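Can you keep this structure in mind? I'll have questions shortly.
Here the complex is missing one protein chain, while the rest keep their positions.
Naming follows writing order (A and B), and every chain is counted from residue 1.
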Amino acid sequence: MNKESVRIKKIKLFGDRVLEFARIYYRNKYGLAGLIILTFFIFLALFAPFIAPYTPSDTFLAEPFSPPSSKFLLGTDELGRDIFSLLIYGTWTSMTVGVLASLLTVIIGTFVGIYAGYYGGIVQSILMRLTDFFLILPALPLMIVLAAILGPSIWNIIFVISIVSWPVTARVIMSQTLSVKESSYVEASKALGAGDTYIIFRHILPNVTPLIFAYVILNIAGAILAEAGLSFLGLGDPSHISWGMMLYYADQFGALVAGIWWYILPPGLAISLLVLSFMMIGYALDEIINPRIRRR
Amino acid sequence: MSILEVNNLRVYYDTMRGEVKAVDGVSFKLEKGEIFSIVGESGCGKTTTSNTIMRILPPEAVIKSGSITFDGINLLEIPEKEMKKIRWKRIAMVFQNAMNALNPVKNVGSQIVDAITTHLNIPEAEAWRKVKELFELVGLDPSRLKDYPHEFSGGMRQRVFIAMALSCDPEILIADEPTTGLDVIVQRNILNLLRDLRKKLGLSIILITHDLAAVAQVSDKIAIMYAGKIVEYGNIYDIFTRPRHPYTYLLIKSFPKIGSKKERLVTIKGSPPSLINPPKGCRFHPRCPYAIEKCRIEEPPLVNINNKGLVACHLYDQLNLVI
Partner (left out) sequence: MEILRVENIKKWFPVRTGILSSILFGEKQFIKAVDGVSFTIDEGEVFCLVGESGCGKTTLARLIARLIEPTDGRIYYKGRDIVQMKKKEFRPLRREIQIIFQNPYEALDPRMRIYDILMEPIKLHKKHFEGDPDERIRTVMRDVKLNPDEYLWKFPHELSGGERQRVSIARSLMLYPKLLLADEPASMLDASVRSSILNLLTDLREEYNLTLLYITHDLAQAWYLCERIAVMYLGVIVELGKTDDVINSPLHPYTKALISNIPIPDPRRKTEAIEIKGEVPSPINVPPGCRFHPRCPYFMEGKCDKETPKYLDVGDGHIVACHLYE
């Protein structure tokens, strides 16, 4: 067997594994439902300009707070903007913030977790005290303060969410790293002369990757909620409409008191649904990855 | 007179990958006052068998058929309430790694007292007196009654657990791998203790183990299990000197035997089969050097050999297996 055929063999085997994974995933009812909902939202986010009847800047100032009709499917807001269109355009913001914040969270968490777990000693102590510090601080007030100081921008929100939520991931990754580090296969690698970098990239990273995946997905749900919360409190980026911000404006203009349900319900439901879909996917992945749950 | 009779027991596990036929038609009799060992490799169904007798199976286990008769009662048919009167009081069990199952924040004496007072209706003072007796019985110093589990070594904790199992004067003691994980010397001491207890208390003991060598010195009868079935059953001397089943024979021959001539060890090819799709015919046939066509097709019945033992092998009267 030459090098080329080994590569082909590996690609084929990888394909088989992906198919196998898809097959198991397909059998998981919750995971499948979550994936369908998510696909729907991704579709909305990507094709917003083609789906939405209006743009967020189209204002019908003469028709504020009009109830749902054939012209405005979900009615209008205080500026006479079409809520249905806002909802569709808002999908992009909520999703981007969620995904990017989660990726940043997990990248920081993985880096810290592996470093602390692998090198141990003083580095571990310092990093763990740092995560303790972040863990005991109440997340929401911290985020509010940080967001207020940094000012309203999408990037600041992403930064604020990640800075506050990475410690949980770091802890989990660290404990997994510790157990992989102690295993005989790492010892065997060391006995062959493998260096730290080799062991981290060849053994530890592959063994924590499933965890990383599950945490990225689960963190997206949390990040979407955090973004909605910050925006609802008026700390969002006004140049990007998001669902949280819609709720903020609805609250500002007394939609709740006035009984203008079409302003409140759609963004609220959209947030719940998107978060739910990520949660369902996350748990499905966890179930597939973690064979102990899978056996039941 | 047999005190416990297991008849055609089948216990399967429902798993995502399929039905695991962990115990598939097991029958044996335990005579009063004997030490009966069930020997087999991991996953052969020996622990499932003992857990079924105690009725402590996990929820995914299904008892497909069979009966377990104890004192005229079928343990598989009585309600849980009745079983509670038998479990611990009349049939007690020492688990694998029991030494790690003691409560670390309570002294060992009061743990046994608790076990006694919850099962028997006797005053605490009397229970303490009883624990003291038990301590002496299992070879522990009664002055250490108030010590905590971490102050005992592994072997001593195993003794504590045996004392606890004996606290309600059971008629049968089931010991599931009681010496696994202990050092050789301690292992031997525990096995000797079981032998002494049998003598002193007239206890009937079922010893579940993977270690063929360890049971040779203490048991009266042995059942060899392979892939959910008993393949051979008999008196300890017969099994070790004149085994009838190739598996038993090869197993005995695969141990290095100190003190005899050094000859190349016998090996058994392959590994134990999956119990989801066990091999057709005799379950040992893919690994058996003597297998003939019949072994692949027809399942061998357990045959009685001159009232000396049972064996499930088509070739039992043709092979001349002598150790």
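Following the convention adopted for this analysis, a contact is a pair of C-beta atoms (placed from the backbone, for glycine too) under 8 Å apart; a residue touches a chain by one contact, two chains touch by 3 or more.
Worth saying up front: this structure is predicted, and the values here are computed from it rather than measured.
From the options B:71, B:169 or B:183, the residue with contact to the unseen chain in the full assembly is B:183.
Of the options B:128, B:148 or B:240, the residue whose C-beta touches the omitted chain is B:240. Across A:39, A:125, A:183 or A:252, the residue that sits in touch with the chain not pictured is A:183. Residues of chain B that touch the chain left out of the display are 41-42, 153-156, 183-189, 192, 210-214, 216-217, 236-237, 240-241, 247, 250-252, 254-259, 262, 264-269, 271-272, 287, 323.
The missing chain lies against chain A, touching residues 1-2, 6, 9, 13, 183-185, 187-194, 198, 202-203, 206-207, 209.
Please note the rule applied: only the chains that are shown with their structure count from here on.
Chain centres here are Cα averages; for chain A and chain B they lie 52 Å apart.
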